[in-house]
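Below is a structure I'd like to ask you about.
Left out: one protein chain. Kept in place: all the others.
Let's turn to chain A:
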Amino acid sequence: MMRFMLLFSRQGKLRLQKWYTATAERDKKKMVRELMQVVLARKPKMSSFLEWRDLKIVYKRYASLYFCCAVEEQDNELITLEVIHRFVELLDKYFGSVCELDIIFNFEKAYFILDEFLIGGEIQDTSKKSVLKAIEQADLLQEEDESPRSVLEEMGLA
């Protein structure tokens, strides 16, 4: 089971964090800070896996963003790497050649995509198509929600 996923920039700014086990705020902060230091200090040619505390860390860098997952001892590292890659592909499809700014400004969307892809630290659906379909439909629902509101707003103004 995946314990948590972090996205952070090369400057050490956290862009996304998802914890699959409820953790106290203080511990979260401490772990994030520690892990960022460890990962950012690594050189590009080094392997993507490292052992940290009782967890295995799998990370990969895409442009200026580090995608970093913590999995349990018995989990498969390569499958985690594949999960990261799949998530990036999903983001890419959704935003259309994704960049860091997309994730910064639409961070809630990024979370929604992640939630459709992983749930409780397990892969929910391995098919990119079905994940994207689910998100599109949910977004559609959201827009439907929003359009009557603007009518209401006009009524209020009137």
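Structural remarks
The definition used in the following text is that a contact is a pair of C-beta atoms (placed from the backbone, for glycine too) under 8 Å apart; a residue touches a chain by one contact, two chains touch by 3 or more; residues count from 1.
The rule we apply is simple: contacts and distances are computed from a predicted model.
Within the choices "Neutral alpha-glucosidase AB", "AP-3 complex subunit delta", "NADH-ubiquinone oxidoreductase chain 4L" or "Glyoxylate/hydroxypyruvate reductase A HPR2", the name that UniProt assigns to the complex's undisplayed chain is "AP-3 complex subunit delta". From the set A:Y62, A:F95 or A:F112, the residue in touch with the chain omitted from the display is A:F112, counting the whole complex.
In the full complex, chain A touches the omitted chain through residues 1, 14-20, 22-25, 29, 42-43, 45-51, 74, 76-79, 81-82, 104-105, 107-108, 111-112, 115-116, 119-120, 122-127, 130, 134, 137-138, 141-142, 145-146, 149, 152-153, 156-157.
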